[in-house]
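Some chains have been omitted; the remaining ones sit where they do in the full complex.
The chains carry the letters A, B, C and D, assigned in the order they are written, with residues numbered from 1 in each.
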Amino acid sequence: MRPSGRNLSEMRPVSIETGVMRHAEGSCLIKVGHTHVLCSASLEERVPPFIKGSGQGWVTAEYGMLPRSTSSRMRREATSGKQGGRTVEIQRLIGRSLRAGVDRQALGERQITVDCDVLQADGGTRCAAITGGWVALRLAVNKLMKAGDVKTDPLISEVAAVSCGIYAGQPLLDLDYPEDSEAGVDGNFILRGDGQLIEIQMSAEGATFSRAQMAELMDLAETGVSQLVEAQRKAVA
Amino acid sequence: MRPSGRNLSEMRPVSIETGVMRHAEGSCLIKVGHTHVLCSASLEERVPPFIKGSGQGWVTAEYGMLPRSTSSRMRREATSGKQGGRTVEIQRLIGRSLRAGVDRQALGERQITVDCDVLQADGGTRCAAITGGWVALRLAVNKLMKAGDVKTDPLISEVAAVSCGIYAGQPLLDLDYPEDSEAGVDGNFILRGDGQLIEIQMSAEGATFSRAQMAELMDLAETGVSQLVEAQRKAVA
Amino acid sequence: MRPSGRNLSEMRPVSIETGVMRHAEGSCLIKVGHTHVLCSASLEERVPPFIKGSGQGWVTAEYGMLPRSTSSRMRREATSGKQGGRTVEIQRLIGRSLRAGVDRQALGERQITVDCDVLQADGGTRCAAITGGWVALRLAVNKLMKAGDVKTDPLISEVAAVSCGIYAGQPLLDLDYPEDSEAGVDGNFILRGDGQLIEIQMSAEGATFSRAQMAELMDLAETGVSQLVEAQRKAVA
Amino acid sequence: MRPSGRNLSEMRPVSIETGVMRHAEGSCLIKVGHTHVLCSASLEERVPPFIKGSGQGWVTAEYGMLPRSTSSRMRREATSGKQGGRTVEIQRLIGRSLRAGVDRQALGERQITVDCDVLQADGGTRCAAITGGWVALRLAVNKLMKAGDVKTDPLISEVAAVSCGIYAGQPLLDLDYPEDSEAGVDGNFILRGDGQLIEIQMSAEGATFSRAQMAELMDLAETGVSQLVEAQRKAVA
């Protein structure tokens, strides 16, 4: 079977604790198995230059890992003088995914920055960051609405993400780190709570896959995301 | 219909001229419509530290755009002190994609660096870079085989890429720049010459898509890549 | 009296939870009031070049703040291309302080890196980092001793730190952020569990202080550190 | 005689193809033997801060080499975090030289950036860049004049450059790479089409030269530049 002993379509346990950072407009600590990500949403009453005056808002994200979130200590990106290619890719993905669930006109000219910092890593950190990041975003938007600064809810639907991969010829849901390092093909599926697709990133390192396998992975992703959306709804209720 | 006036499933004209850089082990200038990319393959008899002694080779890629390849002049990355996030993402994609078509054991402990420099841009530069990059790689490997340095052909199959997107609700093949800027959903499909999938990157900026639409895009991609592979075969014949 | 309503010589509540990072050799989450710092100790069987072959070990530290640990979001240091002057000063202080409690000969040629990441800030983060950092270090060293890799305990005594300052002419112990921003004179006292002084940093921003005041601050510091050392002992028991 | 087999005062064949970059206001591909440089001129309706409000325009230049333009692959400057000293020197020279042929008052408050990117290098790239850069500049200015944005021609005369050197005691014109690496003394002469001198850079690496030799080099330079100016005139006719 799979290294973790889970069924092929079995997610790890998911928990989302909200309100964990007293300064942030919205925050949560999401745990997907041993992967722990601290997410905060920070509101600013200004937007990037390229949309100034458009009446539209902006949602962006940043991602980081604590040096010892991983099995052996990683170099701190602040000391190496820049964010690595992987970090930049991930934070662009988180921002793009969250924006796909936002009506930016309804948000109005303000910016929300979602910070996702991995305290402990065991595979699937970017998916946990998107899923938890949406919860932080939801809480910050709730605050705006309660204050009357925003009239129409700018959040169209939940946004959640899960990884899938092919391991020993078998499609798997929600890979942990040992599974991820062995899978020749893996990827991330970002969906909205209403089932629409936002982003698919399937990638084969030294391997390939067929259209039939692609369809099976898609089925698994839909299963996983629906469970994550349920956890999100409970957390923000 | 589509801004370019092409049919929904119609590629732009493709040409591949080889042997254009006298110092490189392999090189070509690929033109996909007005998108022109100069590709070279550089051989080195050394490998990165992480595979030293493994008996395996490595293929990597770098990507750049000339400042005035675009409609308005872009800042030169060498002057801004680093490669931007987009550049890093693209060159990681090119390297990963090309490696999926390489038997690294057969290549032996040597590295081939594929440089893809965009002389003129009109959408789809990363796909043209992958398609042209494979031709440069093929020519460099031919040289190695002719010299007897490599016995078994390390190239398993061609690697080629095409973009698809959804524009005004319609799935389109091979988007040029005006189409790309209007499409709410677009992505890149990288396939091998034998039809296997290597990488799928579908992404919606401020939009979403359904599973049915995903299947249509996949059909278009298969059509486009088979034409590109034919052009590659002619170029290296 | 003081903004926080505490007595002049009253510390905030202190808690230290150990074993919070599964990959680290030692770890804790220290909370001093609303200041929360996650500390980990990472062991490596190598030392910096300048002591290679000396038979001695090394202890070093790094410090960071999550962007939204503060009242308004700070820029992430990884994106600004370098660690700021304040960060560098603090992490040099943490490393220097911890080393003053270590018999580096007894540690042997290995390095322990203590990472202190501020999850939430409310004044005194560097003091909390030193106090919590020592706990993480203690736990990592315990592991080395249990494994028999180290025979003699290399930790001479506890190392703990507290801030003191002068606010409205009155000497205060353990300043929170509002107190710290109002105090004209403030500083940090790092002591060992046996009462020896390791480091004193008193500094006046736009103010000065007398020798008599200096003596009062020293008294407060001794009171505070003895409470912190008690909390450290309980945590590692 | 000389390694290339040419006569001492013989230039390599020169060709200049214009209009090769569809987005640029002016562009050309100049080939001097195996040295190939792609030049573009980009117009902006703004000037650098230090001449804002002066009524005068500005011409500046940037220079780059593709990684495999050279015999062995060079590191891409964008990845090394900055432009090297040689690149900076060359692009400052190109900009300064072109400005010596421009009436900046007649140009009016606008900036033209000339990008010179070496596709293939075989010695004399900076001279080819100046000569080709002037052609791109000429074409961009023609466009401005045709549009009526500029009334008086701001280009006073052609600007062209050639290298000369002393090899085995003999003065040579237009050194290719093998000649350049052997010459103890070499330099660049930048002249206007009307014969006036703009810049002389003679430099001896581990050697020296006499005033008599300097005069001979000057004669060669005048011969070479007059041929280049002829080629420029034909190209822009």
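Here is the rule we use: contacts are C-beta pairs under 8 Å (C-beta built on N, C-alpha and C of every residue); 3 or more make two chains touch, one makes a residue touch a chain.
As the structure is a prediction and not an experimental result, all values here were calculated from the model.
Every protein chain here shares one sequence; 4 sit in place, and the complete assembly counts 6 copies in total.
What we mean here is this: only the chains that are shown with their structure count from here on.
Chains that count as touching both subunit A and subunit B, per the definition above, do not exist in this structure. The best fit of Cα atoms from subunit B onto subunit C calls for a rotation angle of 120°, in steps of 5. Distance from subunit C peaks, on a Cα-centroid basis, for D. Our note on geometry: subunit A versus subunit D, Cα centroid distance of 51 Å, whole angstroms.
Inter-chain spacing, taken between the CA centroids of subunit B and subunit D, is 33 Å.
In subunit A, the residues that reach two or more other chains under the touch definition are 82.
Taken pairwise by the contact criterion, the protein chains link up end to end in a single open path, with no chain closing the loop.
By the touch rule above, subunit D contacts subunit B in their complex via residues 21-24, 27, 34, 38, 40, 42, 44, 62, 64, 66-73, 76-79, 81-83, 87, 113, 115, 117, 119-120. Within the complex formed with subunit B, the residues of subunit A that make contact are 82, 85, 88-89, 92, 96, 99-100, 104, 187, 192, 196-211, 214, 218.
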